[in-house]
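Note that this complex is displayed minus one protein chain, with the remaining chains in position.
In this document, chain identifiers A and B correspond to the written order of the chains, with residue numbering beginning at 1 in each.
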Amino acid sequence: MQLLPLLLIPLLTAISAYFSGKNAKYVALGGSLLNLGYVLFLLYTYNTTGQETITFSVPWIPQLGVSFSLMLDGISLMLTILSAIVMPMVLYASFNRDYPDRHVLYALMMLMDAAMAGSFIAADGFLFYLFWEIALIPIYFICLKWGGEGRQKITLKFFLYTMVGSLFMLFAFIYLYQHTPDKTFALQALYEAGRSLPVQEQGLVFAGIFLAFAIKMPIFPLHTWQPETYYIAPTPGAMLLSGIMLKMATYGIIRWLIPVVPQGVAEYGIWAVGLSVVSILYASFISIVQKDYKRLIAFASIAHVGLISAGLLSANVQGIQGGLVEMLSHGINSVGLFFVYDIIVTRTGTSEMDKLGGIRSIDPRLGFMFLIIVLGVVALPFTNGFVGEFLLIVGLFKYNQVLGAFAGLSIILGVVYMFRSFQKMMLGEVKDEALNYKKQTRQETMLLLLVCLLIVGFGVYPKPILAISEKSVVELLQGIAQ
Amino acid sequence: MTELIILSLTGVAALVSEFLNLRKMMLPLAILALLSVLGLSFLHIGSEEAIYGMASLDSFSRPFLSVLCVLGILWFWGFRRFFEDEKVTTDYFALALFSFAGAACMVSYTNLAMLFLGVEILSIPVYVLAGSRKSDVRGNEAAFKYFLLGAFSSGFLLFGIALIYGATGTFDLGEITAKLANLTPENQSLIQIGFVLTVAAFAFKVAAAPFHFWAPDVYEGSPVPVTAYMVTVVKVAAFAALLKFFHAFQGAVPQTVAWAIYGLCFLTLMVANFIAASQKNVKRLMAYSSISHTGFMLTGIFSQQSDAQDLLVYYSLVYGIASLTAFRVLWYLRNEVADIQDFKGLLHTNQIAAVAVIMAMLSMAGIPPLAGFIAKYRVLAAASAAGQGWLVVVGILASLLAIYYYFKIIIVMFEPSETAPNRELKLADKVFLYVCCALLLGADGVAGGVISRTQQSMAYGH
Partner (left out) sequence: MTIPLVLLAILSIIGGWMGIPHGIAHAMGIHKSFDTFLAPVLGTFEMHASLGMELAIMGVTTLLIIATIYYAYLLFVKKQVRPVRDVEALTGPSRLIAGRFFIDEFYRKYIVQANDKFAQLLENVVENRVVDNTVNAIGTAVSAISNRFRKIQTGQLEHYVLVFVVAVAVMVALLI
């Protein structure tokens, strides 16, 4: 019962936002803050009750072996916290613009939030798939209605691309379902079914499920939808996509891939890890030569998520813990990066870095806070990025030293492209586009400040964050080892 | 028995009302008749009633009859203006109701003679309806093609039934099944050829490739309401009859024929979806979409072993509702020739209609949380359970292509509109669209209920 509000609060907020016309944004923000409060309360109870997993289950379509089962352990809690923190930030970030038909926009955003929250706590394969897909619908329509030039083709490509992966994941789930003794989609039953398969079949299931995640994250060479989609997406849409939505895939690796076919991962995982590392390097290099700041963030996101994927698939405590922390950091940093984009673009009308320059001298506050965000992204010690990336690389290094070393390069390359973007936009001479630049509004300062505080806060004292998921991660890995 | 009598009597009443000038009474009467049949089917869902050894209302036919009634009610309701048209001289009500009675025979037959009668009673009024716009060349062409090819396929059906009769000496489905086990080799091959010919005739009726060629032409040429009737009621009735036929011959199908039928599934899925991808006329697009659904349904019922009926009931209901919604809006936009561009900007000119189309398209594309998802899911699961992994992959490919063309319509609706706002929908039509949307959205949630209802009824039956 404790878990239902995680779905109901966003859902009801979506409905009330739809019916509240111009005030939709306040309703949505209020709802998401309420949700955050509830999640923090859950965190408190979770910690005080000795980190007991909270479950909820009622039969739903028993004929198909589908139950409405939810489960919250440390890993799910981490992701729930992520979406609960990021969501109000995204909503608040959208306050600086007046979107047409905003009641629809905010309703869709909250709907997506509900679906994403659901995917993080689903304990039934069918239910997970449902939430996974449902989350796609609102963001598709957000991009189609409020997106930029060329959105029709790009969003369709995005949708089809995602569906390719999703349907193969569904096939894999069906296959597992048929191997459960009493024909059910329940999490544990799928785990047992998956583990009982011979290694080759585990490999096939692994491939099917990983395809879905690899497209969603995305990983080279399945990433072509992503820069385009981020580029045309309205800023809140882009924040949702990179801040929360792609974590559905990385979370999926932890919950719906590694424990389902552990032998398959052990046997064939090296390919996926290799691909992830290639993806890191590839995206980093591409980022270096991007001329547009938003595309740069898009590729940077591919690089970071590649590291998360590689670390998670190493299937050791450091890798998975690092991945979880990095998901949280990446969510916060994405909001920061896209918000800086939004601030610059609303003032200058361009995000092409060559046309920008010297913004720091006009708006030193933005310069300073952007610097902190950049430092967080490049994983400087004492920022949130460091904890995650360090652990990820340690995990990966334990798994395979060569791949670990290559992945380590990503930090250096990250510094190159992030600092370059900082240098081009913030330093140097003031370019024409930046001339009629108006000062930050209070809303903008508040949000950026919040992002910076979170970056530094998590970076300096990550222990409580790590403690949330540690027990669950260890248990998960013990479960596999048996 | 009562159900069939109600349907036929309402048909007769429609004929009488024509010269008594009571046509205005017909719509409520028809809907009332269908409602009462629906109610009866639900009340007696567990009981079994044999009708003179020719048909039987039982756990198999009652769920299908219920689905047909739901679709029929929605059809009469949504397309009622079709009957109000003053220029019309033919009595459409009588034709539609008689055809519906034929559909009822087809879902409840236990005797092959009855099957043939049902098919003809269903089809002949539809041939006439297809050509109901007498001055329209396309309509005439459609009616003519449909009639000629329909007659041709009836010949195959009859030939198949005759061969089966020749081998077993009976028309009764139960007796045929009983005799399948011990046949002489000559009779064995007679039965098999009879089976193949009958299946071919069915494949024609449900428009499975390569027997589907009539469908795009006929669907495009016929008036929109008639097309809507063909893709829903006619198709569901034919599928129910086919499923019963499959059940009767279960175990007697040689492996090669099984492969051939899987081949039909494959061809249907591929041909329909690939060709649909480049259609610009919405009616043709919907025709191919309907063929693609034929492919899914055929895959589902042929690979599902035990609860194929349950799958088909659910699929037909969901598919039927989505089709009716789409055709209703199509009819509202433009009476006949419909280009995809007609949908342009619909979201801005008529939001309810646009949202209804979005729901219908998402459902047909099989995207959660709409009802079409569970329908498609069950087909894929059935194919996977039957060990036909390749067919699952084909189904996935087909679904992807389907998303592509369904979304073309959705995307066009989001574009800014250049035309003036469309005329308002009448309240009754708005309610129709609301009901359809609610069913499409809710069916997923209550899927457990719907499915268990039919499964319970099956449990009673056995």
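Here is the rule we use: contacts are C-beta pairs under 8 Å (C-beta built on N, C-alpha and C of every residue); 3 or more make two chains touch, one makes a residue touch a chain.
If you're wondering where the values come from, they're calculated on a predicted model, not measured in any experiment.
Peer 1: Among B:4, B:27, B:51 or B:149, which residue is in touch with the absent chain?
Peer 2: Reading the full complex, the residue touching the unseen chain is B:149.
Peer 1: For the chain that's not shown, point to the residue among A:94, A:321 or A:383 touching it.
Peer 2: With A:94, A:321 or A:383 as choices, the missing chain is touched by A:321.
Peer 1: Which of B:196, B:248, B:265 or B:326 sits in contact with the chain that's absent?
Peer 2: Checking each option in B:196, B:248, B:265 or B:326, the one touching the absent chain turns out to be B:196.
Peer 1: Touching the hidden chain in the complete assembly: which of B:18, B:217, B:342 or B:415 does that?
Peer 2: Residue touching the chain left out of view: B:217.
Peer 1: Of the listed residues A:34, A:288, A:362 or A:450, which contacts the missing chain in the full complex?
Peer 2: Per the contact definition at the top, the residue touching the missing chain is A:288.
Peer 1: Among B:180, B:275 or B:371, exactly one should touch the missing chain; which is it?
Peer 2: B:275
Peer 1: Touching the absent chain: which residues on chain B qualify?
Peer 2: Residues of chain B in contact with the hidden chain: 145, 148-149, 152-153, 156, 189, 192-193, 196-197, 199-200, 204, 210-211, 213-214, 216-217, 254, 256-257, 259-260, 271, 274-279, 401, 404.
Peer 1: If you put the missing chain back, which residues of chain A would it touch?
Peer 2: 157, 161, 220-221, 223-224, 282, 285-286, 288-290, 317-318, 321-322, 387, 391, 394, 416, 462-463, 466-467, 470
We adopt the following convention: only the chains that are shown with their structure count from here on.
Peer 1: From the mean C-alpha coordinate of chain A to that of chain B, what's the distance rounded to whole Å?
Peer 2: So the centroids are 43 Å from each other.
Peer 1: Touching chain B in the complex: which residues of chain A?
Peer 2: 59-64, 66, 129-130, 133-134, 137, 144-145, 152, 155-156, 159-160, 163-164, 167-168, 170-171, 174-175, 177-178
Peer 1: Could you pull out which chain B residues touch chain A in their complex?
Peer 2: Of all residues in chain B, those touching chain A are 307, 310, 362, 367-369, 373-374, 377-378, 380-381, 384-385, 392-393, 396, 399-400, 403-404, 407, 410-411, 414-415, 447-448, 451-452, 455.
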